[in-house]
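Removed: one protein chain of the complex. Kept in place: all other protein chains.
Up next is subunit A:
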Amino acid sequence: MNKILVLFSHPKYEKSKVNTALVNHIKDIEGVTFHDLYECYPDFHIDVEAEKGLLEAHDIIIWHHPFYWYSCPPLMKQWIDLVLEFGWAYGPNGNALQSKTCLNVITTGGAREVYCSEGTNSFTVNQFLRPFEQTANLCGMKYLPPFAVMGTHTLTDDQLANHVIQYGKLIYLLQQNLELNDFNGCFFLNDIPQLQPQ
């Protein structure tokens, strides 16, 4: 069973109904380490050695965060800056993360329709996530398509409940070490057949 590390970063978690629901559903699953960055490092003073230890102890890394200005919250960027060290995560002898798997789990206010060339945001979510994809590539990690809960401003309780269940199922699938090929061709992990209601 793959060990999963959820690196969660949300500067105002206590006010986020969607993320509270998502997190509560998965944080206590066996084999999942839920790591709340804003709670651990309120002053942005990240303990790099501890973080490196956590990464080494897990097989799958999930960057779980809201999508702010087409990117992650600042503490997560700080985490990337500090933890993914030259000579450890990349560069000569930088192979600590080789063959691990990595993905983004995001929430966006705007619906899926506005993230396309014709929509107000002009680009797709996958395009906006390119920096994360390449970060994973440079560190030798497999990068999976994102799991995204979108249109949170207008989300109904039923829709949210559905997303929450899907997130739980996804975690289960990731733990079972599914072949990468299973996900090919998806823009979002939300769309893979295993997560659709039977």
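In this section, a residue touches a chain if its C-beta (ideal position, glycine included) is under 8 Å from a C-beta of that chain, and two chains touch if they have at least 3 such contacts; residues count from 1.
Everything that follows uses one rule, which is that contacts and distances are computed from a predicted model.
Peer 1: According to UniProt, what is the chain that's been left out of this complex called? Choose from "Putative Glutathione-regulated potassium-efflux system protein KefB", "PadR family transcriptional regulator", "Phosphate ABC transporter ATP-binding protein (PhoT family)" or "RNA polymerase sigma-70 factor (ECF subfamily)".
Peer 2: Matching the unshown chain against "Putative Glutathione-regulated potassium-efflux system protein KefB", "PadR family transcriptional regulator", "Phosphate ABC transporter ATP-binding protein (PhoT family)" or "RNA polymerase sigma-70 factor (ECF subfamily)" yields "Putative Glutathione-regulated potassium-efflux system protein KefB".
Peer 1: Given that one chain is not shown, which residue among A:His45, A:Arg130 or A:His153 touches it?
Peer 2: Residue touching the absent chain, from the options given: A:His45.
Peer 1: Which one touches the absent chain: A:Ile29, A:Leu54, A:Leu82 or A:Leu160?
Peer 2: A:Leu82
Peer 1: By the contact definition given up top, give the residues of subunit A that touch the hidden chain.
Peer 2: Residues of subunit A in contact with the hidden chain: 43, 45, 48, 81-82, 85-87, 91-92.
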